[in-house]
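All remarks here apply to the structure that follows.
What you see is the complex with one protein chain gone and the rest in place.
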Amino acid sequence: MANSSTLNTTAAGIDAVSDRVGSGPSGRKPRKVISQRNIILYGLLGVAALYYLVPLYVMIVTSLKGMPEIRMGNIFSPPLEITFEPWAKAWASACTGLNCDGLSRGFWNSVRILVPSVVVSIAVASVSGYALANWRFKGSDVFFSILIVGAFIPYQVMIYPIVILLRELGIYGTLTGLVIVHTIFGMPILTLLFRNYFTSLPEELFKAARIDGAGFWQIFLRIMLPMSLPIFVVAMILQVTGIWNDFLFGVVFTRPDSYPMTVQLNNIVNSVQGVKEYNVNMAATLLTGAVPLIVYFVSGRLFVRGIAAGAVKG
Amino acid sequence: MRALKAILVASAMLPATYAGAADLEVTHWWTSGGEAAAVKELAKAFDATGNKWVDGAIAGSGGTARPIMISRITGGDPMGATQFNHGRQAEELAQSGLMRDLTAVAEKEKWKDIIKPSSLLDSCTIDGKIYCAPVNIHSWQWLWLSNAAFKKAGVAVPKNWDEFVAASPALEKAGIIPLAIGGQPWQSTGAFNVLMIAISGKDVFQKVFADKDAKVAAGPEIAKVFKAADDARRMSKGSNVQDWNQATNMVITAKAGGQIMGDWAQGEFALANQKAGVDYTCLPGLGVNEVISTDGDAFYFPLLKDEAKSKAQEVLASTIVSPAVQVAFNLKKGSLPIRGDIDLAAANDCMKKGLEILAKGNVVRSTNQMMSADSQKQLEDLFSEFFAKSSMTPDAAQKRFAEIIAAAD
Partner (left out) sequence: MSTRAEAPGPTHASQTHASPAKANPARSVARRPNQLFRNLNSKIASIPMILVAVCVFLGGTLWTVVYSFTNSKLLPRFSFVGLDQYYRLWDAPRWVISIQNLAIYGILSLIFSLAIGFLLAALMDQKIRFENTFRTIFLYPFALSFIVTGLVWQWILNPEYGVQSIVRSLGWADFTFDPLYDPSIVIYGVLIAGLWQGTGLVMCLMLAGLRGIDEDIWKASRVDGIPMWRTYLFIVIPMMRPVFITTLVIIASGIVKVYDLVVAQTSGGPGIASEVPAKYVYDYMFQAQNLGQGFAASTMMLLTVAIIVVPWAYLEFGGKKRG
């Protein structure tokens, strides 16, 4: 892959990758279903799957129990009496301070934050990645290196400078400000992925377009974009997860009337009224996680495929 | 010029609310059951003035909430009013002109004469101007005991700390954790300070925290306190909870013998329909030294550009101090009022004990009032480590304690 003389093979390789990744396992089926190899293979996978599934199981089971049952039984036992009350409470009536409307008031706020943040951050990062891959200029790699180092800077370290930056721009506490913050912190990893992806596309395409006289934006919009669905899916998944789950920026850079759902989740989980209501906490947890989870279940296939294109090559 | 600009901005932004009434966003960290009930009283009274209380509760104790409040004030998008503890938490914000000066309201309503003890107002006063409206007095120096737990263990309910320590083996034998302490750092720190007043007295307490006398901090008096803290650490082994009210709940359900916690714990007992003297016992000053501290909360008002909101801020400030609100709020919250001229006939036994001590003037300023947040955080780090790590000796801890006090401001 390293050698530039293998460009053609690389291009062909990508197709092979997408084919293989896209269509899942291919080739001959294993001959014997129960062989020693299979027992070990599926045994290991099964044990691993158990480790990953147990917490989800605990969350679901607990969220369907009443409090007395939780106090009596163990967390792994299925509910004796299924109740959806914790779900209703988590969604509509759990209290923080004076507001007793649960997670519901945060849901639309989260959506309002999510959509522009995802769109803007991906747009900016894809263009940057494209410029870095195909139109490098003097110093572009230096800026990119700084950006990658930026990926390692903890958010807590940057909060204060960003507070000041947004204050000076006069957009502290606005949705615009929050969108900018998400764009900034999504940028390093996204730009890296886009850059790698665009670098992996066959160079001939780009050259041909250049010869035809197409410019920067034309090539991007007409040639690169239509070929980039997988990497956009990856970027979208990463951003949806990251932004939907964000608590820190949501609470520091907005006002209470536009707090995202995670703030309510934190409030519900941390507002202890006497006894911790584990069932409500778990229901709230599942409700908050629902959006990214659905995104995963729907687009998990594309995810591996896009990752293959964005991370493997480069 | 600036005033003109402010008016222009205000009228451009919010023409509808210019009539006088305004929505005021109030941030606070009162989210436990009893606390929320108390906030409701405040909100009700404020709404009755024609304005609207927009609740901005942030759960998870002051440690979670204060960073958010401070970021918003320094970020130039302040709330209408915000809770802080009595003390120095908003000192720099006021000094740099980000907070509203309430001197006019205070003078008109004669806060100087009515607010007792006067140290509360002193804490609000920065460079001669008053920047906050105190809302309640909380004192830390209480030991809450579960009568049921002691009955189960077959020993009499202790009358002071030493008896409590002596009773702890019996409690343990009965499967009861003698002392509940939550995992949050401020709880172990608070417990230590309470032990300090009880064991070494008011003077030593003030020498250490007000005068930052490192010699006293390293001396034999404080060594005794660390000895007692060592007992407390042993007695609290196994109380695996985080939040203070979960720890209180252990006392309520007789899973734990007692808890050292401020008088806000009373709200939880009240919510659980427990009666002072019947279901639980309260010992101010751990039954040793009946002194209480003037911890508690005050409301601060960031400087806003909006005229109507600024008016509403003043209305809220005077609402908070008004007698009716003081009674309603403090009964729910389990705290003491900030003025001595009102009648709390409905107060329960424990609150009455507190009021008596307050009337006698047996008060000390809170650590929040005497120490900077920075020094307190260092102490919190020390005590949370000490209480969680049984291998740390009292001597080693005291040495670090003295170092922190020596460097404190």
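Going by the order they are written in, the chains are A and B; count residues from 1 in each one.
We adopt the following convention: contacts are C-beta pairs under 8 Å (C-beta built on N, C-alpha and C of every residue); 3 or more make two chains touch, one makes a residue touch a chain.
What you see is a predicted model; the values in this text were computed from it and never measured.
*Asks:* Which listed residue (B:118, B:240 or B:393) would be found touching the missing chain in the intact complex?
*Replies:* Once the missing chain is taken into account, the touching residue is B:240.
*Asks:* For the chain left out of this view, which of A:228, A:258 or A:288 touches it?
*Replies:* Residue touching the chain left out of view: A:288.
*Asks:* From the listed residues B:129, B:152 or B:377, report the one that touches the chain absent from this view.
*Replies:* Going through B:129, B:152 or B:377 one by one, B:377 is the residue touching the chain not shown.
*Asks:* Identify the residues of chain B touching the omitted chain, counting contacts across the whole complex.
*Replies:* Spelled out for chain B, the touching residues are 63, 66-67, 70-71, 74, 89, 91-93, 96, 183-184, 240, 242, 372-374, 376-378, 381, 384-389, 400, 407.
*Asks:* Over the whole complex, note the residues of chain A touching the chain we left out.
*Replies:* Residues of chain A in touch with the missing chain: 1-4, 7, 10, 13, 16-17, 20-21, 24-27, 29-30, 41-42, 44-45, 48-49, 51-56, 58-59, 62, 70, 74-76, 124, 127-128, 130-138, 140-162, 165, 183-184, 187-189, 191-193, 196, 199, 203, 206-207, 210, 215-217, 241, 244-248, 262, 265-266, 269, 278, 281-282, 285, 288-289, 292-293, 295-297, 300-301, 303-305, 307-308, 310-314.
The rule is simple: only the chains that are shown with their structure count from here on.
*Asks:* Give, as an integer number of Å, the spacing between the C-alpha centres of chain B and chain A.
*Replies:* About 40 Å, centre to centre.
*Asks:* If you look only at chain B, which of its residues touch chain A in the complex?
*Replies:* Interface residues on the chain B side: 25, 27-28, 30-33, 36, 39-40, 43, 53-60, 64, 67-68, 71-72, 74-77, 79, 243, 245-246, 249, 252, 268, 271-272.
*Asks:* How about chain A: which of its residues touch chain B in the complex?
*Replies:* Interface residues on the chain A side: 95-99, 159, 163-164, 166-167, 170, 172-173, 251-253, 255-257, 263, 266-276.
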